[in-house]
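Before I ask anything, here is the structure I am working with.
Removed: one protein chain of the complex. Kept in place: all other protein chains.
And now, subunit A:
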Amino acid sequence: MSAALAALLDPALPGRTPDRPVAGYVGADVPVELLTAAGYHPRRLSGSPHEDASAGRRYLGGGLDPVACSVLTRLLAGSYGPLDVLVVSRDCEASLRLFYVLRELRRVEPSVALPPLHLVDVLHLPHRTTTRYVLAKVRGLRAWLAERSGRPVGDDALAAAVVAHDRVRALLRATGELRPRRRLTGTEFLGVVDAATALLPDRAAELLGALVAELADRDPRSGLPVHLTGSAHDCPDVYAAVEAGGLLVVGEDHDRGDLLAATDVGDPGDPAGLELALAERYQHNGPAAPRASIAERAAHTAARVRSRDAAGLLGYVREHDDGPPWDWAAQRAAAGVPAALLERQPYGRVDPDALDRAVRALRAPAVAA
């Protein structure tokens, strides 16, 4: 294994443990550049399918995406270590409801220890009116962070953070481009993305740069190349099961994989344009299942299937993740390759028989149909 890959996948990697104030955040719609520029170590919160989440479910109810229940449970248990602030985005309905419960807990149950909390309501309709709104939300987050840290988030710091995070994204895309050449597994890529969001951007860029160089010479991985659509994965277990079943995930369209780095903020030329550049980047980053239209999703999925040379389209949808099942019919029609759907799967797991059937359908569609 490449040294950089081993380092990135090592949970004890130096730099994963923050040595400055920590900003926990929920959802890829949080403009992390602002957190970095305000002097925080941004830390994206993940759930864990291996831990009991009944404490969170008690507040959020049984019909919500189990990821949110798990994140809430872990927040209440202090599993993330000390968080100096917590920023929640509206990347999906479950995140918004998580925010409302946290806000209410802070209001009515002060004995529950929770960090200062902020909602950044990034919206995604492709309209000018939405851009104006998102711009106001970007400014609101910037002002709130300045209030918390006691000093303004300066233009220079913000410009530097944008450059640093854009660089990480470019390197993630470069890593992704090695996937049709089978230089790494989907499970590995998921771990790489996770590491890249856990590290400060400069450190992440260092390791990703080395990774791209080292992987070029690696032997191809085996498996039938598929594009994975549907739910996001905050834990590698489903990828591992899918790849153990003989598939190779060469691309995906969720924001803990390829979609995290689909576009950059860019250099607006004038520091006065930074906030707008952030607003437009986060509004238009790419069609995530919970927020994008069916048509956008289908077009995006089909394009990714082609650009990654996928031989099949696999849909995996977690129970109570309500958006993706509506996309599937159009994605399947647009993909142009054999397609199979795993619906209403338990969090972090895949039903082995259903996976078997899906693998067979992807390999021999005529027989399965």
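Here, contacts are C-beta pairs under 8 Å (C-beta built on N, C-alpha and C of every residue); 3 or more make two chains touch, one makes a residue touch a chain; residues count from 1.
To be clear about the criterion, contacts and distances are computed from a predicted model.
Trainee: When you check the chain that is not on display against UniProt, which of "C-type cytochrome biogenesis protein CcsB", "NADH-quinone oxidoreductase", "Integration host factor subunit alpha" or "2-hydroxyglutaryl-CoA dehydratase, D-component" does it turn out to be?
Mentor: Going by UniProt, the chain not displayed is called "2-hydroxyglutaryl-CoA dehydratase, D-component".
Trainee: May I ask which residue of A:Asp237, A:Asp322 or A:Asp351 touches the chain that does not appear here?
Mentor: For the chain that is not drawn, the touching residue is A:Asp322.
Trainee: If the hidden chain were put back, which of A:Ala53, A:Cys92, A:Leu260 or A:Leu362 would touch it?
Mentor: Once the missing chain is taken into account, the touching residue is A:Cys92.
Trainee: Out of A:His118, A:His165 or A:His300, which residue would touch the omitted chain in the full complex?
Mentor: A:His118
Trainee: Specify the residue from the set A:Ser48, A:Thr130, A:Thr263 or A:Ser307 that touches the hidden chain.
Mentor: The missing chain is touched by A:Thr130.
Trainee: Which parts of subunit A face the unshown chain closely enough to count as touching?
Mentor: 58-63, 90, 92-93, 96-97, 99-101, 103-104, 107-108, 118-121, 123, 125, 127-130, 132-133, 136-137, 140, 144, 289-291, 293-295, 321-323, 325-329, 332, 343-344
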